[in-house]
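As you look at this complex, bear in mind that one protein chain is not there, while each of the others sits in place.
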Amino acid sequence: MSTESRVDRWERRAEWPLTVAALLFLIAYAWPILDPELPSGVRHALGLVAWAAWALFAVDYVVRLALATNRGKFFFRNIFDLLVVALPLLRPLRLLRLVTLLHVLNRHAGGSLRGRVVVYVAGAASLILFVASLAILDAERGREGANIESFGDALWWALTTVTTVGYGDRFPVTGTGRAIAAGLMLSGIALIGVVTATFASWLIEKVQEVEDAAQTATRRDIEALTEQVAELRRALQSTAARQ
Amino acid sequence: MSTESRVDRWERRAEWPLTVAALLFLIAYAWPILDPELPSGVRHALGLVAWAAWALFAVDYVVRLALATNRGKFFFRNIFDLLVVALPLLRPLRLLRLVTLLHVLNRHAGGSLRGRVVVYVAGAASLILFVASLAILDAERGREGANIESFGDALWWALTTVTTVGYGDRFPVTGTGRAIAAGLMLSGIALIGVVTATFASWLIEKVQEVEDAAQTATRRDIEALTEQVAELRRALQSTAARQ
Amino acid sequence: MSTESRVDRWERRAEWPLTVAALLFLIAYAWPILDPELPSGVRHALGLVAWAAWALFAVDYVVRLALATNRGKFFFRNIFDLLVVALPLLRPLRLLRLVTLLHVLNRHAGGSLRGRVVVYVAGAASLILFVASLAILDAERGREGANIESFGDALWWALTTVTTVGYGDRFPVTGTGRAIAAGLMLSGIALIGVVTATFASWLIEKVQEVEDAAQTATRRDIEALTEQVAELRRALQSTAARQ
Partner (left out) sequence: MSTESRVDRWERRAEWPLTVAALLFLIAYAWPILDPELPSGVRHALGLVAWAAWALFAVDYVVRLALATNRGKFFFRNIFDLLVVALPLLRPLRLLRLVTLLHVLNRHAGGSLRGRVVVYVAGAASLILFVASLAILDAERGREGANIESFGDALWWALTTVTTVGYGDRFPVTGTGRAIAAGLMLSGIALIGVVTATFASWLIEKVQEVEDAAQTATRRDIEALTEQVAELRRALQSTAARQ
């Protein structure tokens, strides 16, 4: 389509390469954390992969900034993208790019708005849990006073946090770990909110169906009335014609 | 009815035998956990009962698969049923079959959609609490570092978990125990969601009643209008006749 | 009014005496718990007051059962009242009778449905917190391994429980204490649900006001139309008269 802007065309073309870059970054990020005794050669190679993936993300940001019609507006609207690319601390968030895969899943599944919300929530929650577990393990393992020492512990801690249960048998003790926890807690509140809202929306709709039926009846009444008036008009015209 | 498909007929006929099988399985599953010093003869007999109940579930699955018009679709739609039958780890979930009893309760109670939601939530929450308490006790008791050693502890832990309170005086330490906890936490979020949504639906309906009254008034107006137009038409016809 | 049934008349007349009885019961229940070194004379007198209040509740139940037109139905509908009167374990629940005072408060305050929900929730939550703190202190203090030893501790524990925060610095260890905690946790879930639902109802109403404005416009259109049709009919009648 000729109406497609240059930014749209770039985004469409960059979608898959960036998703692949995110998948490669996932491997390069997760592997050294999950296997701390990785030989330094492999570790070095994975470092290169992570660097290459980062370069792709950076190029994407720069190109989109260059193509934007209003660069100031673009800058403020995409400040999150810039921070994720520029700050090494936020590099786990690059994996959120994988949410794109959920877009594809939803496109094929079709379905209602609520159905798509369920797919997104389940997918995003799983992704956030996995990424947060990796990040907290990386931040806490081996630190003084830390109690998260394996991926099992990390995943368990992430789950108790995102559901706001918070037993307290595992918890972060470093500043980075606490920042990750903060993000996860807010995700948990959002998760509870979305689950509740989705069910509320379903229940309200079902209860209102009776009411909707009544409104449909009103509509049918109006149509019948319109019909009657039209007939009346035809009768009047024939009366006028006969006179 | 001749329009009833063969699958429907099977399901209707299998409903009660499967519920009885689930009740027997409940006894065979719960008793040895609640009484760890059961004589080995009784334990062996209960093992046979559990095996027989499992066989019934397996037969039900196979027959439904055989009767299905589209077996591929049936397979994917009932993947959960297959896993519950095939994996020994998921065998406590066979007890969820007892939710059928809630169907019967609801059928007799009649009542509104919200009333039925309340019955399901109370029933399902109680069942989940009981089954999770049994499963966690089975998974944790006697393990190194475990702190859930009696059914009282297990039920108390399940309650603090499903309500997302999570004191942390009791918590699972084994992998199986943590998996059970994960299921229970997600049930807890769902429980909060359903309670909130049910009340929200009630409150929104009450507040909207004023609005609905206004819409009913609109409907009455339209009916009065239809009446008037019909009368007008009759007047017109008599005018035309007199001419 | 002669249409007032005998049950209604009894309930109207018994309302205040029962509320006073609940207030006296509150004093007789709370005082010995708050001051464990009360002289045995006072303790004995308060025991008599509690007994008298209980007698009033029992008389009320029996009279209502006797006056009911359908006693079987009354029995099942008021099974909760019976349990509270009959079981000494549930005697703190007699204090929930004080919710009657909220009725009176609401009657004077008038106000919208949402306003009344807010008054009930704030009042009932405060009452439940206070009663649960007294009950847990009574159940736990001095028991082996217990960590709730003063009213301050008890109130603090009740608050962390009803909000589902659950630090775990204080928690019940006796069976009675855990049963009280279970009730409080469920109240907490209900509390979250009601707060959320009330705000959701408010927000949905505000957002829908635009929509409602559109519907009002529709209504105005219909009124204008009715007017027009009536005028048309008058014109037709005068035409017919002139002929």
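List of remarks:
For reference, chains read A, B and C in written order, and residue numbers begin at 1 within each chain.
Methods note: a residue touches a chain if its C-beta (ideal position, glycine included) is under 8 Å from a C-beta of that chain, and two chains touch if they have at least 3 such contacts.
If you're wondering where the values come from, they're calculated on a predicted model, not measured in any experiment.
Annotation: of A:5, A:126, A:150 or A:237, A:237 touches the absent chain (contact as defined above). Panel shows chain C; residues 152, 156, 159-160, 163-169, 191-192, 195-200, 202-204, 206-208, 211, 214-215, 217-218, 221-222, 224-225, 228-229, 231-232, 235-236, 239, 242-243 of it touch the chain omitted from the view.
Along chain B, the points of touch with the absent chain fall at residues 164-168, 196, 200.
Touching the omitted chain from chain A are residues 113-114, 117, 161, 164-168, 171, 175, 178, 181-182, 185-186, 188-190, 192-194, 196-198, 200-201, 204-205, 212, 215, 218-219, 222-223, 225-226, 229-230, 232-233, 236-237, 239-240, 243.
Definition applied: only the chains that are shown with their structure count from here on.
Against reference pair A-B, the listed pairs B-C or A-C yield one interface repeat, B-C (criterion: more than half of contact pairs the same by residue number). With each centre defined as the average position of its C-alpha atoms, the distance from chain B to chain C rounds to 29 Å. The distance from the centre of chain A to the centre of chain C, with each centre set as the mean of the Cα atoms, comes to 40 Å. Residue positions of chain B touching 2 or more other chains: 164-168, 192, 196-198, 200, 204, 215, 218, 222, 225, 229, 232, 236, 239, 243.
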